[in-house]
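Only one protein chain is missing; all other protein chains are in place.
Naming follows writing order (A, B and C), and every chain is counted from residue 1.
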Amino acid sequence: MLSVCAHGFILAPIAVVLIYNLLGRDFARRHFVWFAGAGTVWQLGSAFAAFALLWRTGGGSYRFSIFWDMRAPGAAYFELSTLKVFLLLMIGLVSLVSVLVARQTIDANRSSYANLLMILMLGMNGMLLVTDLFSLYVFMEVTGICCFVMIAMFRSRADLEGAFKYLVMSEMASIFLLTGFAFLFMRTGSLRYEDLQGLTATGGLLEDRLVGVAMVLLLSGFSIKTGAVPFHSWLPDAHQSADTSVSVLLSGIVIKIAGVYGLMTVCRLFEGFSSMRTVLAVLGAVSILAGALLAARQGHFKRVVAYSSVSQMGYILLALSTGTTLGLIGALAHILSHAVFKTTLFANAAALHEQAGTLELDEMGGLEERMPKTALSSVIAFLSLAGIPPTLGFWSKLLILLALWQSGKQGLAAFALLASIFTSAYMLRLQKKAFFGHIRDSLTDVREATGTVLAAELLLTALTVLIGCAYPFILSALGAQGLL
Amino acid sequence: MVLLICIGTPLLGAFLLPLLGKRSAKLRNGTSLALVLVSLVCAGLLTAAVVRGQAPSLRMELPLGLSLGLKADALSVFMALTSCAVTAAIIIYSMGYMKHYDHLGEFYMMVTFFLGAMMGLVFSTSLMEVYLFWEFSSLCSWRLIGFYRDPESNRRANKAFIITVLGALMMLLGFLGIYGATGTFDMEALRGVGLPTWATALVLVGILSKSATFPLHSWLPDAGIAPSPVSSLLHAAVLVKIGVYFYARLFVVTAVVAPVFHVAVPVIAAVSALISAGCAMVETDLKRVVAYSTISQLAFMLLGLSCGSRTAFVGGMLYIMTHSVAKAGLFLCCGIVEHTVHTKDITKMGGLVKVMPVTAAAFMLSALSVMGIPPFSGFFAKYLVISGAVEAGQPLVAAVFILGAVMTVLYLLRLFRMVFLGSCTFPEVREGSPAMLGAAVGLASLSLLLGFVMAWPSALATMIGGAAL
Amino acid sequence: MTLVLIFAGLELTFGIYAVASKSILRSAIGLALASAMLSTVFYALGAQLASVFELSVCSGLVTVIFISGVSLSHSPKLDLQGEYRDRERNRYLPALLIGGGAVMLALGFLLGGGGLEFAADSAQSAQEVLWGSRQAEVWGQIAAILCGGVAVTVLFREERRDR
Partner (left out) sequence: MMLWLFILPLGAGCLLWLFRRNYALSLVLALGFSAAHFAVAYLLCQAGADISYSFAPYGFGLWFRADAIAQLYLLLSAGMFILLALYTTGFCRDKSWGGAYQFCLWVSLAMLDGALLSDHLALTLFFWEGLLCTLFGMLLLRNTEKPQTAIKALTVAGTADLLLMLGIALTIHAAGTARLSEMHHLPISGWGAVGCACLLAGSLGKAGCVPFHSWIPDAAADAPTPFLAAFPGSLEKIAGISLASRIVTGLYDFHHGSAASICVMTVGAVTLLYGVSMALIQKDMKRLLSWHAISQVGYIVLGLGSGVAVGVAGGVYHLLNNVLYKSGLFMAAGILERQAGTTDLHNLGGLGRKLPLTTVSTIIFALSIAGFPGTNGFTSKELIFDAALEIHPAFYIAALVGAFMTAASFLKLTRSAFFGKFAAPQKDVREAGPAALLPTVLLAAGCLVCAFFPVLPLDKWIGGAYGFEESFAAMPKSPVLVGLSCGVLALAVLDHVYGSRKEGSALKAADHLHYAPGMKQYYACAERGALDPYRWLMGGVDAFSRGCAWVESGVSWLCDTGIPGAVRNIGDTLSRFNTGSLSRYLALAVCGLVAVGFIFYLA
């Protein structure tokens, strides 16, 4: 059963792509959403099953390989652990939401969205499953190109600005990463995880300056992908140019898998370098503050949400900078809560764009009367983002703070906590400009969002509140498992 | 079990109200009142239990030193009774006042949800739980202040939200400091434990922001833009008491605090009392004057609880109760006046006593209780606070508070004169609606009645005092 | 060792030429020459197999398809580069190069000169490499090819419908 799920992660997307392209042209194009939906549902289901199975076996890991014999010495293999399955679950969830949004925003003639979504999922699944740094890079390339195409897909030629910037910045990241891997390969001779883990233990590498440079390059490369502050410039432009369903994917999961998971792996493999954690801490702190301050001054709905992603990634970097298991759990919790409330905000953006026709904050106002459900989901998302108790965001932020506190970084925890007041500030500004206040005369005939976008919003809001309320039980379950 | 009902019904029941509201307004108003009355009855039952000596409690242990527990003791039951009673009166009042406004579903939901949060906060035993309900109340106050949806009230609602959440975050930092020093968030385990000074200072900032003391007070007068049942519920009776209650809960009943705070907090309270009293003297907006007076009276309560002597503590507790009742009555009268005269500027009012005698009488009764004139309950509390301050060896602070009390008499009299006395400016105005009048007169006479039966509430307060010092 | 540096330098210049040139044909030619230089570097460093593949596939096959496609279709893509003639981008290009070069030199000094010992001529044959330690890449390659195919169909088809 576990092997079916595991193999499915790689084979299912490819199968869907093949079936989609082999069927009749017009039938496939009209029903492209169902294919994409099927792929995501499969991913979600298998991730749940795998998670349940692994959880019962006490959080072990499952190795498998497809079409070749992995027992040969030095042979590569795919690995599945509870951490990775959790992230696969995230991929499934965000893709499902993206499909729900896409059904409303993407018309038939751009139906290759299904192909691209499946390949993107394949790329991300691959990144999670591989146990070799270079394969990680290959699958990251696949993800990067897929994202570029999806951003560029909807825009007329003149407006390829955002996509082009994204492509160039990803290539910059690839340059950094490849150079880093090359230096590493020179020193260690192998890029496989278990080899690298063994090597750092012997300490031989710690003093070597070349490996130090490699570390710096790796960190910078993955930070570009995460969108931490010095490297964040592409995120807002990419979001503005991309269609909302693509923004959901980009901000919801791609920057987490491509960026944060990469950083997680690097931290896990090279724990010896204590200065790496300080780098992460500094990047995180700067991202939180700068992201929040920039978000407060944007005029476009999606740019505000994009900068808020930069700020929230800062929190995840802070969690990783502690290096303890609680920090890791905090980071995963924040990835979950960020995925949920970010996708909610983008679903709201889709609804607003579809109904009110504009996403410029100055042209919106008082939409709460016309679109009560969207307003409600937006307020709940704001509460979760600001870390107000009943919601998911509060618990994840609390775990991060506890992790920081336990690992002795009180000053950092204080900074993170007080910076979250800026988060509330720009989200309040967003709510005020978009939903509260008097309605403009041009928007009086606006109706409530309909169909799957509304369904997505309500699903995510329910998720935020229910998991938020059920968190004490989750905490006690984690405690029982011995992780906390 | 009674504890769960007391907290659960308003907290969860609140979300049904907007749905009921679709069917009929009366049903929704009635249900919200019923929810509040249920928790009032439960509070009564709990009081009986506590008086009999039991301490009903629930507990759920969580990793990382977190825990979710509910416990009813004298202090929590005292606060529960006060806030339920006042909220019930305010809901009755708002039925008359809010008849022709829209967004009523949200209004009633938020009021009931707020009461649930208040009950939760009062009965919770862990610091994190207190923070949880604390943020609930910030959320409710944000939505209630922003009720009218015009840009100005939005701006002020956001300002109130930012200031209270900032305070709450500083307090959370303090909790983390306490967690770092003692390894637990549970207040049962913190009993009698010395807290690190900087952590106490941070928690104090949270308390001061919530109970609107001087440097962090500016959100309270601005919240006057909200409809008057809201401003009376939030700014007079219940929300601002959360900060003072939590001071009593953490720094007096549970943990031991550094002696420097026995001097520092009274001084801060004194400064806040004088400055807000001064502002109340020159203010011309009806609601802002009463809001500033609330800030000034809160300083009295803070003095009572913080200066360390038992008399002052009991005085502080009584002050919380008497002030809630009297100030809620005052705000409701202001609401009636503003509702009928449609302006908040007191310089344009005058001589309303002839056209609105009952409101004038209720206003004067409540004002006298706030001033602390004897037959009213306010006197007992004010006297105990002042004598407690003297007993605690801080006669200078007591003298400053006497000056504050004189200023209270001055600005309340000035308000009464500018609104009700002098030549009549609105001869054609009629009295408020019966529901509104009923609530206002009820609260005013309650504060008079409490004056006569002050022995029972003070017995309860002494019981709290006994547990504390 | 100096041979490697010379060829790397040549490859760099051809790369810049490909990026900076005005017409797409010259870019294609520049790309081909850069790939050729790269293959010689591979060869100099002892990776014969890689240099053979590089020379035949990248500089040979890709260039042929490229130039034939461009000359046959006379598609409006020709002046696409004009549209993207972002003067500002070009103006800063030398600055970027100098910066990149400086970083590379700093790395060079940092690593203490000729630390680049040549990879031992690995005894592994192509077959072992492809199907042994790098199997996971196979799925990566498949994904990349699929992605490339879809990308080409999506981006260029878009052009026709828009007109």
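Assorted remarks:
Throughout what follows, contacts are C-beta pairs under 8 Å (C-beta built on N, C-alpha and C of every residue); 3 or more make two chains touch, one makes a residue touch a chain.
Predicted model, so just to flag it, every value in this text is computed and none were measured.
Partner chains of the missing chain, restricted to those shown and counted over the full complex, are A, B, C.
Considering B:Ala14, B:Ile386 or B:Val441, the position touching the chain not shown turns out to be B:Ile386 (whole complex).
Interface note: of A:Ala6, A:Leu133, A:Leu199 or A:Val213, the residue touching the hidden chain in the full complex is A:Val213. Set against the missing chain, the residues B:Gly30, B:Gly69 or B:Gly351 yield one that touches it, B:Gly351. Taking the complete complex into account, B:Val409 is the one of B:Val2, B:Val409 or B:Leu449 that touches the chain left out. Screening A:Val282, A:Leu376, A:Ile439 or A:Leu483 for touch with the missing chain picks out A:Val282.
In the full complex, subunit B touches the hidden chain at residues 159, 163, 214-215, 217-219, 274-283, 311, 314-315, 318, 351, 353-354, 368, 371, 373-375, 379-380, 382-384, 386-387, 389-391, 395, 398-399, 402, 405-407, 409-410, 413-414, 417, 420-423, 454-455, 457-459, 461-462, 465. Residue-level contact of subunit A with the missing chain is found at 161, 164-165, 168-169, 172, 176, 212-213, 215-217, 219-220, 223-224, 229-231, 233-234, 236-237, 273-276, 278-279, 282-283, 290, 293-294, 296-298, 422, 425. Although one chain is hidden here, its contacts on subunit C can still be listed: residues 86, 88-89, 92-93, 95-96, 99-100, 103.
One rule holds for everything that comes next: only the chains that are shown with their structure count from here on.
Taking the mean of all protein C-alpha atoms as the reference point, the chain centroid lying nearest to it belongs to A. Those residues of subunit A in touch with two or more other chains do not exist in this structure.
Residues 10, 14, 17, 65-66, 68, 72, 74-78, 109, 112, 115-116, 119, 122-123, 126, 130-132, 134-135, 138-139, 141-142, 145-146, 148-149, 152-153, 156-158, 164, 186, 192, 209-210, 213 of subunit A are the ones touching subunit C in the complex. Listed in rising order, the residues of subunit A touching subunit B in the complex are 326, 366, 368, 383, 386, 388-390, 394, 398, 401-402, 405, 410, 413-414, 417-418, 420-421, 424-425, 428-429, 432, 436-438, 472, 475-476, 478-479, 484.
The touching residues of subunit B, when paired with subunit A in their complex, are 60-64, 66, 68, 128, 131-133, 135-136, 138-139, 146, 149-151, 154-155, 158, 161-162, 165-166, 169-170, 172-173, 176-177, 179-180.
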